[in-house]
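Written below as structure tokens is the structure these notes are about.
Excluded from the complex is one protein chain; the other protein chains are retained at their positions.
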Amino acid sequence: MIESIPLSYYLLLSATLFTIGAAGVLIRRNTIIILMCVEMMMNAVNLTFIAFSRFLDSATGQVFVFMIMAVAAVEVAIGLALLVELNRHKDAVDINQFNSLKG
Amino acid sequence: MLEQIIFFALAAVAVLSALGVVFNKNVVHSALFLLLNFSTIAFLYFMLNAQFLGVAQILVYAGAIVVLFLFVVMLVGADVGEPLGNWLSGQNIFLMVLGLILLTVVGTAVFENTVLGAGGEMTPEVVAQFGQTEVIAAALFTQYTLPFQLVAVLLSVGVIGVVWLAQHQQRQKFRQVVAVLDAGWDGESQKVHHDKLRVNWLRRPKLFDFDWVEIARATDDDVARFTRQIENDEDRWRGLRYPQMVCVVSPECDLSESTHLKLRQMFGEVRTADVERGAQ
Partner (left out) sequence: MTQLIWLTIALPVIGLLFNGILGRRAGYRVVRVVGPLVVGLAFLVGLGAMFETLARDGEPVTVHLWTWAAIGDFEVPINLLVDPLSVLMVLVVTGVGFLIHVYATEYMIHTGSDGHAHPDRDYTRFFTFLNLFIASMLVLVLGDNYLMMYVGWELVGVSSYLLIGFWFDRPAQEQDPVDLGDGVEPVKLTPLLSPAASGMKAFIVNRIGDVGFALGVFLIWSTFGTLQFDEVFARAEEINSALPTVIPWITALLFVGAIGKSAQLPLYVWLPDAMAGPTPVSALIHAATMVTAGVYMIVRSNALYSLAPGVSNTIAVIGMATAFFAATIALVQTDLKRVLAYSTISQLGYMFSAVGVGAYTAGMFHLTTHAFFKALLFLGAGSVMHALHDVIDLRRMGGLKDKMKITWITFWVGSLALAGFPLMSGFFSKDEILAKDFEVSPLLWFVGVVTAGLTAFYTFRAVFLAFHGAPRDRHLHDHAHESGRPITFALGVLAVLALFGGLLGLPTWLGLPHVLENNLEPVYEYMHHADEHHLSLALEATLMAISALTAIGGIVVAYVFYIVNPAIPRNIARASRGLFNLLANKYWVDEIYNAAIVQPALQLARAMSGGIDKGLIDNVLVDGTARAIGRVGRSMSRLQDGYVGHYALATFIGVLVIVSYFFLR
């Protein structure tokens, strides 16, 4: 099958989205936004998997994405539950308030 | 040609919505940009002949996850969070440069390398014959049975974890935590009155997150030790709150003028009033 859009376009798009997500994680201090950025990064990865799956005619990539989606759902659920709990404890969603991990 | 136009359009929307998520003051707006981002990616999946996952993407991400985010924003309050300050601070520019470097590196790699790999079993002919969902299901339930089971276990654990967290926060929900200095308080070091937790610092002389101070029966020395510990507190968050706190001193408590002065310096307001006795 002749593909009018090469694989590298998808990969570059995916990399762009991933980098934006990563920059968001680093720049933002609002924990909710940070979680959103993490989700975006994961989506970028998913896009890579699907693109490879398409160009290599393999089901494996799609299976992986399927699993990642499940994991992401769990991650968001737990992450947000923790966030709510932290918010009650510290009355904040600022990531810099949660610094009790320090050595 | 049409396909390329559609791709670039979707790509542009995806990038712009991603930027919108990151650089947006309002959390609700960010969530909505996230929804847009997820949806565009779902369309890209369709373009890549991954219709099953495209639908799953819309259901799971655009549906469940974004809604969950919005719920949390509702619970926590959209107004909390950082004041949207100077985007172009030195630190942020440094971080953006880092991001650009990563992008450059990956981009170079993408364009300079050819992806090699054996063709898989999911050729268009097979898909046409059996249907896409069936092919994925076949892989999922034969080759990847064990990971699939593990994902199921993970989901269960996630559910249980969230339930536990929710219950836990129910139990510890105190509207107010009071640090009490009461030398005549026997028995347990803490008492619960409705939604108020009273902890006798004299029996448990460690710092904890309190938001009200009551001095019932204590000597100058006791108070001096208490204030010294607060002065040495390294927790920035607590340190910010002490100057806003109320300290109630019982009139029975015979404290020297210098101790009173110290308390006034330390806490936002020092009242003299009757204090509830611990050992009632």
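By letter and in written order, the chains are A and B; residue numbering begins at 1 in each of them.
To be clear about the criterion, contacts are C-beta pairs under 8 Å (C-beta built on N, C-alpha and C of every residue); 3 or more make two chains touch, one makes a residue touch a chain.
All of these numbers come straight from a predicted model, not from anything done at the bench.
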{"item": "From B:Val106, B:Val177 or B:Leu207, residue that would touch the chain that is not displayed", "value": "B:Val106"}
{"item": "Touch criterion as defined above, residue of A:Ala22, A:Ala59, A:Val74 or A:Val93 at the omitted chain", "value": "A:Ala22"}
{"item": "Missing-chain contacts mapped onto subunit B", "value": "95, 98, 101-102, 105-106, 108-109"}
{"item": "Absent chain, residues of subunit A that touch it", "value": "22, 25-26, 29, 95-96, 98-103"}
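Operating definition for what follows: only the chains that are shown with their structure count from here on.
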{"item": "Length of the line joining the C-alpha centres of subunit A and subunit B, rounded to whole Å", "value": "15"}
{"item": "Subunit A contact footprint on subunit B (complex, rising order)", "value": "1, 3-4, 7, 11, 14-15, 18-19, 21-22, 27, 30-31, 34, 37-38, 41, 44-45, 47-50, 52-53, 56-57, 60-61, 64-65, 68-69, 71-73, 75-76, 80-82, 92, 95-96, 98-100, 102-103, 106-107, 110-111, 115, 117-124, 135-136, 138-140, 143-144, 147-148, 151, 154-155, 157-159, 161-162, 165-166, 168-169, 173, 209, 235-237"}
{"item": "Sites on subunit A touched by subunit B in the complex", "value": "1, 4-5, 7-13, 15-24, 26-30, 32-33, 35-37, 39-40, 43, 46-47, 50-60, 62-63, 65-67, 69-78, 80-85, 87-90, 92-94, 97, 99-100"}
